[in-house]
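Written out below as structure tokens is the structure these notes cover.
Incomplete set of chains, arranged as in the complex.
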Amino acid sequence: MPERPKILLPEDRYFDPDPRVREVALALYREVANLPLICPHGHVDPRVFADPDYRFGTPTELFIIPDHYVFRMLYSQGIPLEALGIPTRDGTPVETDHRKIWQIFAEHFYLFRGTPTGMWLNHELYSVFGVRDRLTEETAQEIYDQIAEKLESPEFRPRRLYEQFNIEVLATTDPATSTLEHHQAIRDSGWKGRIIPTFRPDAVVNLDTPGWREQIQRLSEVSGIDVTDYPSYIRALEQRRAFFKEMGATATDHAAVTPYTEALSEREADAIFQRALRGEASADDAVRFTGHMLMEMARMSVEDGLVMQLHPGSFRNHNQPIFERFGPDMGGDIPLATEFTRNLRPLLNRYGNEKNFTLILFTLDETTFSRELAPLAGHYPAVKLGPPWWFYDSWNGMMRFRQLVSETAGLYNTVGFNDDTRAYPSIPARHDLARRVDANWLADLVVRSVIAMDEAQEMIHAAAYGLAKQAYRL
Amino acid sequence: MPERPKILLPEDRYFDPDPRVREVALALYREVANLPLICPHGHVDPRVFADPDYRFGTPTELFIIPDHYVFRMLYSQGIPLEALGIPTRDGTPVETDHRKIWQIFAEHFYLFRGTPTGMWLNHELYSVFGVRDRLTEETAQEIYDQIAEKLESPEFRPRRLYEQFNIEVLATTDPATSTLEHHQAIRDSGWKGRIIPTFRPDAVVNLDTPGWREQIQRLSEVSGIDVTDYPSYIRALEQRRAFFKEMGATATDHAAVTPYTEALSEREADAIFQRALRGEASADDAVRFTGHMLMEMARMSVEDGLVMQLHPGSFRNHNQPIFERFGPDMGGDIPLATEFTRNLRPLLNRYGNEKNFTLILFTLDETTFSRELAPLAGHYPAVKLGPPWWFYDSWNGMMRFRQLVSETAGLYNTVGFNDDTRAYPSIPARHDLARRVDANWLADLVVRSVIAMDEAQEMIHAAAYGLAKQAYRL
């Protein structure tokens, strides 16, 4: 019987082939490999920490069904989402045999060769679940058993993993209308893990959100402020921010199709708000109102010190039939070309020179890295650059980010790494990959005598730990 | 006498400098170096195969006069196209001494240093024509003689070269109104080479094509359907597709300034069509009609199984004075920024989830590789990505494509290589370069432990042969 192929995870993996670069990269990587993880932006459900006995379910429920990075690739190759057990909104029946779904996944695992998802999954299987064989058609069921067994054990409760993963702080992302009851339960439990909320008001700020009026109704309820006009709306948002801050939040997060900003007069803002309440707001109203509210959020950040994050440029739910059957977050969000220079000017002219304000920019349009974002971050005191987002959270994506951004903005106008994930057990793999990228980037600079080794050592510490902690005020 | 400089073609040429990468790249390259060539998209004239005794003419007629990749570079450095023997439409006399033109070419061959054209030409001179000296002012006439002699010999008939080149299938590109008489002649001759047509309806679909009404007249004639309105137009197109398919076609090809798509009602489509027949269609009509016809072509592909190719984003005949004197394809086509996410949504929402539909996308705007195309291909079952087109069919262009696309779309949502050439004897050189790029890309991943050697071996076979055959249904 031929030997089964194994998962490859040598200590110096991913580094550039050149022996000198590998050697320096490995030395730099070792300096930070065991530093605690700072997770200032992500989508882990706080519920998993609120219940000390939370269990992840089957391997399929952990690895496939909730992870659109995984199932979108299988779907792109013609495997129906129904066959992967993805729940439908319209009652279409889906596969319920989790071993069968896992088998399909294993048979198509070759699709992830060379992708970050493939790299994370291999790391996670190996390091978190102790798997040594490569996931294939043949090994699928054995590996399923191996993972399932681990998931039963007490060490695999989320709180235990938090400690095992050496997480120092983990921020969740929560709607403005959340009562943060899971965060409260975590606090009340006396557990020492630091799980903090992030204020994400998109659903009450973007007038074209489906069900916006219900969201405003809910905002009234949770804030205790009767939201009937623009001034009361602003007061309610301020109340929520204060509440989030009290619950540990240090940041807000904002999505928008474009980073358009515009200062409306209070009167204009109220007129649009009233039209929206009557269900009469136009598409143009929605664009202008979002642009105005980004400025209001910046104003509030100047006042309350919450760090502002902006994630523009995703065309959500591009695939209408898939959206109708399965809902959002099905792998069908497609990036758009994004313009920052003109769009952000009103906001930056008003708040970009404020010392107490931090605006962290993300993009899905990497042409803006060197053209717009690095020059903005290399000038405005408020602007910092978030790490490569989504499709660019990958070896080459992160490497390009460093190469395109650093010559203009330097390292110190960036904010370290975000894992930005709902796949909790993949967190160590993601941070590890990012730390390797930075070690490799800096090693190359050392070997080429652009920087000295002692400078690289300071820089890798900043990239792996210090910058995230500082930028997010953690 | 100093030794003459020679053409350099070591076996491990082009690979990365690192010795480990070179070694692995060479091993991977050797696995596929002699596989048959799949040529699913190109512009070789079928006439050259229809006549078993077809001859290419002089070296100048083979290498320079028909190849806008070559003469555009000479023109950019101030050499008039007339001096290169490029035929004019307006009767301006041009150089007819082919040895003189060849001499100019040789004296300026240094302009192609580091360009793919230079790499292909050196390969072609060396491997196809047995030339060993570098092409220079001094060697020009000797090399001319050497090539001219070869071109006389029976081994240089196109059918013999087809066998020598180890081509498995070669697709031509043919207007919708073609009677495919050369393809018929090839079939009738009993020769075993597989030369298949590709259905390219641009001239009848893009209302602003010069002479569109004459094209419609011709469509009526060849289809035997009297095209007087939109329904008969659609029937005629369906007839042509069926005919092409019967003649061996497996694919269609479409050019458009933008990939805009829009579903018109039959009534609107007919109204525009009628205006066009009367010569009254506006620019906006033309844009909308092309956008609508792309959707119709997708519908027909779902029905008849022809693979759909889309090549958007070229501003054709940018240089008006050159166009007026010499006509199209004079090296003056310049790329435009291209938007896929919004433009393709109507088409993809209607047909992108169809299992029997393949839409292969090409671009001249490489910013869309990672921003739009890889996310689309990594989600929609119908979408696959064509290889780097035109200016990007080059070492760095192809390498960037792999680096920008693969992390999101993987290898298996791409379709292998297209030589896309009218320069028939350059075909082996072009495939060889592409196979080297992939060997080098994969070798780097192996050395960095991103993938294992057995995975790389499967991947190089797919990239060099399997994916093209499968995606184009060959």
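We call the chains A and B, going by the order they appear; numbering starts again at 1 in every chain.
Please note the rule applied: a contact is a pair of C-beta atoms (placed from the backbone, for glycine too) under 8 Å apart; a residue touches a chain by one contact, two chains touch by 3 or more.
Since this is a predicted model, take the numbers as computed values, not measurements.
**Student:** For this file, with 2 copies placed, note down how many copies the whole complex has.
**Tutor:** 3
The rule is short, and it goes like this: only the chains that are shown with their structure count from here on.
**Student:** Centre to centre, by mean C-alpha position, how many angstrom separate chain A and chain B?
**Tutor:** Here chain A and chain B have centroids separated by 40 Å.
**Student:** Show which residues of chain B lie in contact with chain A when the two form their complex.
**Tutor:** For chain B paired with chain A, touching residues are 16, 18, 20-21, 337, 339, 341-342, 345, 348-349, 352-353, 355, 367, 370-372, 374-381, 383, 403-404, 406-413, 444-445, 447-452, 454-455, 458-459.
**Student:** Would you mind writing out the residues of chain A in touch with chain B in their complex?
**Tutor:** Checking each residue of chain A against chain B gives 5, 8-10, 12-18, 72-73, 75-78, 110-116, 119, 134, 315, 318-322, 331-337, 364-367, 391-392, 394-397.
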